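A single structure is presented below for examination.
All protein chains but one are shown in place.
Order of writing sets the chain letters: A and B. Residues in each chain are counted from 1.
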Amino acid sequence: MHAFYDLLRIPLIEMGRNGVLPEFFQYAFVINALLCSLLLGPVLGGVGTMVVTKRLAFFSQAVGQAALTGVALGILLGEPISAPYVSLFGFCILFGLLMNYTRNRTNMSTDTVIGVFLSVSLAMGACILLYVTGKVNMHVLDNILFGSVLTVNDTDMNVLLIISGLCLLIGIPLYNRMLLASFNPSLARVRGVNATLYDYIFILMITVLTVASLKIVGAVLVEALFIIPAAAARNVSRSMKGFFLYSMIIATASCILGIILPMQFEIPVPSGGAIILVASCFFALSVLIRASSTAFRGASA
Amino acid sequence: MIMGRKLEDMHPVREEFVRPCNGGSETWWLIGCALLTLTICSLSIGVRKANVQSQSLHSWQLNAFRDLRAEERGTYSALYTAAIEIDDTHQNGDGEWLEVSDMEQDFVPPFVHDAAWRRQGKLVWQRKLLPAGTLDMALYLGEPQQKEISGSFLLVMQHSHGNGSGHAAPSTHPSHEIWYSPSPHPRLPASYTDQALITSGWKEVVPLRGRDEIMRTKGENVS
Partner (left out) sequence: MTVPTNAMGPAIHFERVGLQLGGNCILSNVDFSVEPGTIHCIIGPNGGGKSSLVRCLLGQMPHTGTIRIGWGTGNVIGYVPQSLDFDRTLPMTVKDFMAMICQNRPAFCGLGRKYGPIVEHALKMVGMEGKRQRPFGALSGGERQRVLLAQGLIPKPDLLVLDEPGTGLDKAGASIMRDLLADLKERGVTILMIHHDLAEVRDMADSVTCINRNLVFSGEPEVELTPEKILNVFSPAGGTC
């Protein structure tokens, strides 16, 4: 895999040196981050349309916050600090499964369930973190919380590649059924869609995507990348095709610009923050377009 | 009955008994998946720990014992020790950062012009202070007069004053870092964050710890 990545990286590094591309292209981590964006942007944008349609925005935020606890757990269990993937995946998956189960089996509203789980997870995370403070340079937490483009290496790219591939493989054939499951579970069942199962699959998808994107966007802000591009796309599209396409484009553009612009202008902001700010600008633009364009006025019911 | 004949007479009838649904299986599936996840994770963590603990460096970091010349290593070790002293003075005194000339006179390597200094490239040192809000930074830049022998060093001292309220949160930046550049007149960026330094061509020097040295001699370290 390393050889394959180098195949992509080396010509770009050369172009950076020659001045064809901006200076910072000389650095492998920049190219890694951009490659990740090209992969992550479309996937997050696409899955984001489902998150927004199924109204699970708050849910995906809870999973993102759980990542913090997952990292703390990983440090506690002695995992390598810059890549505690095992405990991250493990904890976030268990968290997501349990949250969905509670939502299904109790009479509590989704809001309440998520609120409870979020708080418990954060409390656990805080306790464990304070305990492991002695062992670790707190830099690491900044990286996990807000993303750290500097530390994207081949392992991260491999994880991202595998996860994205899996999500595409599962998400695209099951897209319709997952949406239908949230429109009317009864109807979905009659049509042979096991609504419960697909809900779980979707939750797992969000969870693993969240974990895989931590390095680029950071735990606190990953769900923003699910929601904001999809919300912006929703404002300016009139069919599912447009919705899906614009969401992917906006997400990818936000990632790429969020990585390049701070480097170009030497603004020392974490990549996660920059990406979300760029996405927010797109969102603001979409609101303006929708508000001012007569084409959309009739559609707001 | 349709036209006097029962349905059963007209077509072979397939009877289906509608099965009542019960959600019990969801619980078992959840428990199963949870156990599976826990098992896989425990095994993975166990395997990872048993494996070689490789010291992985980022591309913008240097290993002090492997990537520097012998003379540069001397400067680095001295700088490392000096940094601790500078930090102590800053914390316990009036918050002052030691002047280069003072340290020269007090025979503090690598600032003092002794035989080691002459051998290690005769670096010229200067100090820059950056008090900014709650952040209190001092930079010590050493540029070599003999560029064939040594590159440039930058000691970044950073002390944040935000933690006076007694809670246990540590400062988020280590109190000193040592950066290296192969150029004798390296470019200094406008702001001194990690990212800015890296973009200007500096690399952070990371020391080898005693434990790593032992592992290296035992052949376990694969960095």
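Here is the rule we go by: contacts are C-beta pairs under 8 Å (C-beta built on N, C-alpha and C of every residue); 3 or more make two chains touch, one makes a residue touch a chain.
What you are looking at is a predicted structure, and each value in this text was computed from that prediction instead of being measured.
Summary of contacts with the chain left out: across A:Val47, A:Leu68, A:Ile163 or A:Leu179, the touching residue is A:Leu179.
Chain A residues in contact with the hidden partner, per the touch definition given at the top, are 49, 52-53, 55, 172-173, 175-176, 179-180, 182-184, 186-187, 189-191, 234, 237-245, 298-301. Residues of chain B that touch the chain left out of the display are 1-3, 7-8, 10-11, 13-22.
As a convention for this text, only the chains that are shown with their structure count from here on.
Those residues of chain A that touch chain B in the shared complex are 23-24, 27-29, 77-80, 82, 86-87, 89-90, 93-94, 97-98, 101, 104-105, 130, 133, 137-139, 141-142, 150-151, 153, 196, 262-263, 266, 268.
Contact residues of chain B toward chain A in the complex are 23, 26-27, 30, 33-34, 37-38, 40-41, 44-45, 48-49, 56, 58-60, 168, 170-174, 189-191, 193-196, 198-199.
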